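A single protein chain has been removed from this complex, and every other one stays in its place.
To keep things simple, chains are lettered A, B and C as they appear, and every chain counts its residues starting from 1.
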Amino acid sequence: MTKIGIVGASGYSGSELLRFLANHPGELQVALCTSETYAGQRVDSVLPHLRGFLSLDFEALDINSLKAKVDVVVLAVPHKVAMEFVPPLLAQGLRVVDFSADYRLRDVDTYEAWYHVLHTSPALISQAVYGLPERYREDIRTARLVANPGCYPTSAILAAMPLLDSCAVARDSIIVDSKSGISGAGPKPRDNTHYPNRESNVVAYNIGVHRHTPEIEQELSAVAAEPVCVTFTPHLVPMTRGILSTVYLRLKQEMSTEAVLERYAAFYANEPFVRVLPAGEYPQTKAVLGSNYCDIGLEMDARTNRVVVMAAIDNLGKGAAGAVVQNLNLMFGLPETEGLQVPGLMP
Amino acid sequence: MTKIGIVGASGYSGSELLRFLANHPGELQVALCTSETYAGQRVDSVLPHLRGFLSLDFEALDINSLKAKVDVVVLAVPHKVAMEFVPPLLAQGLRVVDFSADYRLRDVDTYEAWYHVLHTSPALISQAVYGLPERYREDIRTARLVANPGCYPTSAILAAMPLLDSCAVARDSIIVDSKSGISGAGPKPRDNTHYPNRESNVVAYNIGVHRHTPEIEQELSAVAAEPVCVTFTPHLVPMTRGILSTVYLRLKQEMSTEAVLERYAAFYANEPFVRVLPAGEYPQTKAVLGSNYCDIGLEMDARTNRVVVMAAIDNLGKGAAGAVVQNLNLMFGLPETEGLQVPGLMP
Amino acid sequence: MTKIGIVGASGYSGSELLRFLANHPGELQVALCTSETYAGQRVDSVLPHLRGFLSLDFEALDINSLKAKVDVVVLAVPHKVAMEFVPPLLAQGLRVVDFSADYRLRDVDTYEAWYHVLHTSPALISQAVYGLPERYREDIRTARLVANPGCYPTSAILAAMPLLDSCAVARDSIIVDSKSGISGAGPKPRDNTHYPNRESNVVAYNIGVHRHTPEIEQELSAVAAEPVCVTFTPHLVPMTRGILSTVYLRLKQEMSTEAVLERYAAFYANEPFVRVLPAGEYPQTKAVLGSNYCDIGLEMDARTNRVVVMAAIDNLGKGAAGAVVQNLNLMFGLPETEGLQVPGLMP
Partner (left out) sequence: MTKIGIVGASGYSGSELLRFLANHPGELQVALCTSETYAGQRVDSVLPHLRGFLSLDFEALDINSLKAKVDVVVLAVPHKVAMEFVPPLLAQGLRVVDFSADYRLRDVDTYEAWYHVLHTSPALISQAVYGLPERYREDIRTARLVANPGCYPTSAILAAMPLLDSCAVARDSIIVDSKSGISGAGPKPRDNTHYPNRESNVVAYNIGVHRHTPEIEQELSAVAAEPVCVTFTPHLVPMTRGILSTVYLRLKQEMSTEAVLERYAAFYANEPFVRVLPAGEYPQTKAVLGSNYCDIGLEMDARTNRVVVMAAIDNLGKGAAGAVVQNLNLMFGLPETEGLQVPGLMP
């Protein structure tokens, strides 16, 4: 049995991980939940949907005492905070999965330029594995530090990968237009999470400066084996969970929808959590609500020779906590799908 | 292994049952799904959230051939249709769980008065067990025909039961004011399910004539051991799933919130799916979204000596398909909670 | 031309008043908007829907300088703050309309008991007129201080009044069950206004202690000419604007739906903003969205001899800013309906 400690467990990523683990057969056990805000309170009084599922209290974090209690630590804290915790955790011999962006970007200059902070443990970056099993499965199994991917990048990378590993796509043509629920902003009330500001409202934000951009570019460049630059525009739409990323790629030669779909189907043939939809079906976020699935559909726009690829995920599922469970399964030798074969909540 | 046939499996109750059973360890296996609309199509192309979970096609119903294929039939068809199917199914020796109202009311005249149809197999009514495990657990285990409760009645009965089994409540004081998502109306588009008519909108409907009224009254009268008459007002609120029923009961003598809560906690102490909230916490529908839980909270209004009891369920979960799984577990000797200990999807 | 100063104009009541006045023919002119948060910023950069409608900046409040600039002050500040401002404003000879509760309750002890604050200008309470034109029209015309009604009370009082001015209703039978959008909580982000907490969620709050209770009781008691005590349960439903109040009243004698409706139609025959719906039609909040209308419908539940009356308003319209415009029209000799005959935004 593997004992898990979740640092920052009262946030949405952390609580969603608790929800996923409540469905897990038991080889993964939550042994410790920290929360500075709720220390001393029962987890299931703070998170009412979990009532009856855990008999733990939130604790204050004592970073140096974790080794005695857990086998692996999941950091569900913001970037910059994570990199304070990772070095002492690794030093204790603990394995770590980090929800934050601190170890996702392999190039420390890129990190510092986009995040406007100094990286305090750049030497550890090279040890980190980017936690996208569809690309780094084997590395994840043995990783000591897994950098769990961002929600937008998960959708964009899975959508674009199958076409970027050849020369089919014009490298400068890639646009990612994403539509997201608001839960990615976390549980802390702000102006942009205020119900009256989001209901019946759509708005773009952070155009050209969203920090998930270099993460998308890093992974697509790796696939393409040459530098790829994308225009990324995230939008908020009136829902809590879910991301639909619409990715535009211009092909250098003509292909039919069916031919592109075949390539996708082959590319993801053995992936348990990527579902390529048949021609004429487009992914919808509700079909993956609360799940670890990524649904992908696409259509060629023959008139402009662009392929429009759509990927739907739950930003808290495959885009966050579901991916962590998938990574934990890999790290601890469990069946990769354990606790994750749960359909989306529809309707 | 128990083989289940679901008749009318493409509707919301049926598809939700498929979703719940996808989480079930396997002693309950879906062997057959019928749908007149989608016969010949793959289940998971019609229900995209279930893609990959079943390799069945919808079939047209052949009512007399079911015995060879399944051990139990779940009828997810409208009232009146159900009572056409129940007699031949029982005659084949099959056990039946019926989502519809056809066998819920023990008094055939009451049924015919509220539903405006003639009951064609009144003799079978006495064989039916009302499928509320919190009240009829032992009878359900051996039942051949289980009448699964309505969604509103489940919430109202669970909310009021603990106070009605004594003389504490004025019998003529009971009001049930329910707020419901629209999924109870099923997957067929109608004016009142049209998105623009429901978004940002609240409206009551069927005041004084809603067919769940006699069902609530039947069960509360049984608990009270005398006739109980309720005013029931259902409302539609802008959400897909969830019912919050606010039940008003006037007490004949003074009691504190804490004293009433103690009674509720004791009453439901051994119930795995009824969660009584502590004083000061009120149930919210999102905490039980997609689950089989019923959360109950209450408050005394000392000034008027009324207790306000609130019960939250997912109308498709504890209010429909979750209850069916709970009943199937009981009927087939499985642990009652199997496949059902899944938290609500929150946030 | 009447010059209006709005104190606290960046909140929802204040900004909605600005929106209503943008439709007003011009006899009422916004001369000054204060906001401590946004002082120095253009009104229409803070409130983007008003872009192009005003060329004012928000100012910091200088309470003693208002007389030179405006004819009437609308206070859109919280209770307790309002009663600091009213005395100096009246002392300057200014007329005041107060959105807050500070001068609504005629009995200072009741105010202090429910609001848990000391009233600092109790002598002014008797000068205040409760700003419900349907009841105090003539007094409002000449009032120096108008206490604008609360949103819930507006709906509940208009729903119950026509039956309470006779002995028809059992005085101890009145229950008000209200379903509200979240905008009543104002623009400041809090846990209960956080989008993920409100979407797809219903919950009750403040049972037995909501401060609108004594306001409802005061006015219904005045109509009934004897003390009336109500049970009031407010609920939050997933929408921004709108209140539907469902009011339960037990009749002492039998009446038909039609007979009760006739009484309502007669009672409100000359009211421009109360629309009594015909038998069989129930009010829906969307039909009054953004408007000053109150739609009322009802149904007798003959089995329990209760009449179920429903009233729908926009909490920011007839429940707040629309009522202020109606009151300003009365106070300054304008046609009562000026600027207000705008239909709800439907669908």
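Assume contacts are C-beta pairs under 8 Å (C-beta built on N, C-alpha and C of every residue); 3 or more make two chains touch, one makes a residue touch a chain.
The structure displayed is predicted, hence computed values, not measured ones.
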With the full complex in mind, choose from B:Ser100, B:Thr154 or B:Ser183 the residue touching the hidden chain.
-> B:Ser183
Which of C:Asp98, C:Asp295 or C:Glu338 touches the chain that is not shown?
-> C:Asp295
With the full complex in mind, choose from C:Arg19, C:Arg95, C:Lys179 or C:Arg211 the residue touching the hidden chain.
-> C:Arg19
Taking the full complex into account, what residues of chain C touch the chain not shown?
-> 12, 15, 19, 22-23, 45, 47-53, 183, 187, 199-200, 240-241, 275, 277-278, 281, 284, 286-291, 295, 341-347
Residues on chain B facing the left-out chain by the touch rule are 12, 182-183, 187, 189-191, 193-200, 238-240
Name, in rising order, the residues on chain A that touch the hidden chain in the full complex.
-> 172, 175, 177, 179, 181, 196-197, 199-205, 207-208, 229-231, 233, 235, 237-242, 244, 246, 248, 282-286, 289, 299-304, 306, 308, 310, 312, 347
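In the analysis below, only the chains that are shown with their structure count from here on.
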For chain B and chain C, what's the span in angstrom between their mean Cα positions?
-> 39
Averaged over CA atoms, how far is the centre of chain A from the centre of chain B? Could you give it in whole Å?
-> 36
Where chain A touches two or more other chains at once, the residues are 12, 183, 187, 199-200, 240
